[in-house]
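Before we start, here is the structure in question, set down as structure tokens.
Omission of a single protein chain aside, the complex is shown with its protein chains in their original locations.
For chain A:
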């Protein structure tokens, strides 16, 4: 568990003072994969670095498993750091050493004996899938393999916490997926709490269970990932969500509104954690005297739960459309009618009853 209590960090650059962290209050529970997202300069790295004291907070506290590390002696602190693994955007591996020697380094530093080192290195290299690369040099590896070495090195001391600073930002999308899958295994198989910072919402979507959004040294929004994706409150959060879940309604749908007659209505159905799509749509078509046409759809998955929206056109009499509308809402699907908009804005009138959020 990691607790930030009024954590503040100031940097002095010449005469100016930069408040990189401004009274952060945040708790990361044991077992979380906690994401922190924000634009460049928001203070994400600084936040992460206060956990293992690469940066010391100017005021406030950071508690790691209940301990304030600034209160420890140098020796105790070194011991405690073995409990906190860290991986980096640019891997920060030693080019002068082999994969084996890189991974072994934390144990070498603490004076472990050779046979113990060999056994543990073998174990973590197998876990990250690099058992056959032990005697390669770092420059002979791909970016994804380098990050695997980084992860192996971080795991060798059997930490309970793993800090990831933009761990996939230097990797291509394919490799990013495989590294994220590996981090997920780190969390599920070893029960390691992961705190990861990123500027990519895909990363949050793919593996985090909670997320905090940072701006100007502050946490502007924090919640579980489903809540953030389904009901982002702050503009910055909305922007990040939009970067992966394209929630806006395509222009072609609005164009359809222009040619609409009394027998048609267009709705935006939002699915969160309910059976998506076909069953509801086909049931509506069967139960009521309406035709359902799917105009546009975007469904993704959040922690194994389908999430997204469908834009449908209901064709039928006004009363049948109303019945269908109520039926769909009774299935806990958030539904809004798409109405013609003025100017370029894509606001739409809301007719919402409730929607279910799981998680």
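Just so it is clear, a residue touches a chain if its C-beta (ideal position, glycine included) is under 8 Å from a C-beta of that chain, and two chains touch if they have at least 3 such contacts; residues count from 1.
We take it that contacts and distances are computed from a predicted model.
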Missing subunit (named according to UniProt) among the choices "Cell division protein FtsX", "Alkanesulfonate monooxygenase", "ABC transporter permease" or "Phenylacetate-CoA oxygenase": "ABC transporter permease"
Residue among A:81, A:133, A:270 or A:309 that touches the chain left out of view: A:81
Residue in contact with the excluded chain [from A:12, A:71, A:95 or A:286]: A:95
Touch with the omitted chain, as defined above, among A:7, A:52, A:120 or A:209: A:52
Absent-chain interface as seen on chain A, which is shown: 52, 54, 74, 77-82, 84, 86, 88, 90-97, 105-106, 108-110, 137, 139, 153, 157, 163
